[in-house]
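Everything on this sheet refers to the single structure shown next.
A single protein chain has been omitted from the complex, and every remaining protein chain is retained in its original position.
Now for subunit A:
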Amino acid sequence: MRVATDIGGTFTDLVYVDENGGIEVAKSHTTPPNFEQGVIDVLEKSGIDQTAISTFIHGTTVIINALTERKGAKTGLITTKGFRDILEIARGNRPDLFNIRYKKPSPFIDRFLRKEVNERLNYKGEVLTPLNKEQVKEIIEYFKKEKVEAIAVAYLHSYVNPEHEKETIKLIKELWPEVAVTASYEVTKEWREYERTNTAALNAYVQPAAATYVNKLYNKLAEQNTTSKNFIMQSNGGTTTFGNAKETPINMVESGPVAGIYGSAVLGKMIGEENIIAFDIGGTTAKCSLIEKGEVKVSTDYYIERTDRNAGYPIKTPVVDIVEIGNGGGSIAWIDDAGSLKVGPQSAGAMPGPVAYGQGGTEPTTTDANLLTGRLSAKNFDYDVNLNRVKDAIETKIAKQFDMSTEEAALGIIRIANSNMLNALKLISIRKGHNPQEFTLVAFGGGGSMHAPALAREMGVKKVVIPLASPVFSAWGMLMSDLRHDYINTFIRRVEDLDLNEINNYWNEIENGAIHQFENEGVDKEDVAFNRFADMRYVGQEHTVKVPVPNGAWTAVEINEIVEKFHDLHEQNYTFKLEDTQIEIVNLHVTAFGKVPKPVVNKIHREGTLEDAKIETRSVYFENPNGWVTTDVYQRELLPTGQLVDGPAIIEEKAAVTVIYKGQSLHVDEYGNLIIETGAK
């Protein structure tokens, strides 16, 4: 049996497929700081026979928590002579342009723990100054004295030639085997020294915490006599072994959230949709990502704590391309100094939560607006809802300011929230040159199904899918995942000067390395699959376009094909191409999958009538034209398959609600997904 567990802010989710192909779900409270306990709790709560678990897949927030709460190890850094301040100088940028009191993000490693050694390579990787090992030894002694717990090593140009970094960590491991150590080439092989150094530093910083967590989890599982193969979800949408996770925990920063994106691609394959916009609305944020031809997009342009006011910290590891905005169910509606209505990014969170929870929340939120307009009913909450208090909050904080009715104000909150989310959805689609009409929106998370049908129509997306188990869809995605490693190497060559032998050897080298790594993780060579990409640009440009390129040995034919493809993609992304300009390769990127057997999801067939599934009829306040509309409310689990429900209608399930508008329709498909025709032309 395959079991997936996903730790979220409030709940730890579990999803598994039973012997009959049926999907089962369990939920339990998240238990900080001993997160592994929550995992054990949810396993027990699910009632599954733990000795029967063959594969255990896990998504965790432990890494991102250690970073954002600054609870990592005391870390030292060793750099090339002349460059100890790389982390402190960073890139010098100031996104908060007009703020004279801008606070630059301070480095994770203090200056007294940043040490230099004599060694130097040039940009071709040739040694100009050999490594001074005596200095390395002195630094090790110094770090011991300072009670350092982890060491990062990052030298200039190590992405071309890692020899000096290798020698350094070898020496450290000999002299001080207990300390955690990371060389920059182990975590990224791309150029730009600040970004690579920071990635190495953060990996070292979280390594001890990650090792402790993974070990504890492993031991807890062993106590339950679980003999499963264990995997952890990485930011790239694939899994890796517990062993790898301890070595390179920085690959796990977005462990949970990406699983839902990956799951959308898998779901798409099941139901014959290959172009998908995956859309996840939680309590505080909404996230979206575009999947084209079944391909989840991955890049290394990832930062933590980056906002339009803060430069943040770069992490150059492969992360699924996600656009995230501060708009979720708990986002607070407020009026700015000049009288405009805004929603988010402040959130009421889980505690006190929206006014509706009755836990002390006083600021109206998107959830409150959804309740007041009848999209949600008081029965949907686990709390005792005081509707008057909700009405009062919206009335005094919003409606009065605009001299309008409470329901108009509530609808205003929903429209502004939708507008924010719409801008994020457009950012990944229309603004990247994609036509939304060719995409299907897969919506999940607690709030995805409530907002998606309206947003889809606005964007021109024709079809929305609300997957089975949509509130715990990330865990479902993990269940369906393969092992995955991304190998991204900076390799700067002009296409017209390309030496076919050299590049073919280079690809082979990467792929053989991947096969070797998978074999260590217990995956057979036959089960390894590769996709190749090249990050390319016109000579002179800085930014690149990721171009899918053919597997196997390249000849002049493939090169021509690649060049054509690049011109087309450049035009699609940026509206023009320069056919007479030389083209340059910057990075070679191989995604390697270690395929594992996936559970088969059963098809279902449910007889009955819509009338059987109907729970109630209630008034819902809709826009265009604005007014209360009598709306039928159905129980999702009782809806007969294949039968059309016409909008306006509401479908309720545990922990989520779907709202469709007039002119839209919906049916349950053979897997239990809700399929919505949005009425977009």
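We take it that contacts are C-beta pairs under 8 Å (C-beta built on N, C-alpha and C of every residue); 3 or more make two chains touch, one makes a residue touch a chain; residues count from 1.
Just so we're on the same page, contacts and distances are computed from a predicted model.
Engineer: Among "NADH-quinone oxidoreductase subunit L", "N-methylhydantoinase B", "Stage V sporulation protein AD" or "Membrane protein", find the name that the UniProt record gives to the complex chain excluded from display.
Structural biologist: Checked against "NADH-quinone oxidoreductase subunit L", "N-methylhydantoinase B", "Stage V sporulation protein AD" or "Membrane protein": the hidden chain maps to "N-methylhydantoinase B".
Engineer: Which listed residue (A:N118, A:N132 or A:N573) would be found touching the missing chain in the intact complex?
Structural biologist: A:N573
Engineer: Among A:S54, A:Q359, A:T581 or A:T630, which one is in touch with the chain left out?
Structural biologist: A:T581
Engineer: Using the document's definition of touch, tell me which of A:S419, A:N551 or A:T609 contacts the absent chain.
Structural biologist: From the options A:S419, A:N551 or A:T609, the contact with the absent chain belongs to A:S419.
Engineer: For the full complex, which residue in A:D85, A:E134 or A:E496 touches the chain that was left out?
Structural biologist: A:D85
Engineer: Touching the left-out chain: which of A:D110, A:E274 or A:E511?
Structural biologist: Residue touching the absent chain, from the options given: A:D110.
Engineer: Which subunit A residues touch the hidden chain?
Structural biologist: So the residues of subunit A touching the missing chain come out as 82-86, 88-104, 110-112, 122-124, 128, 156-157, 159, 191-195, 309, 336-341, 402, 408, 412, 415-416, 419-420, 423, 426-427, 431, 492, 538, 540-543, 570, 573-576, 578, 581.
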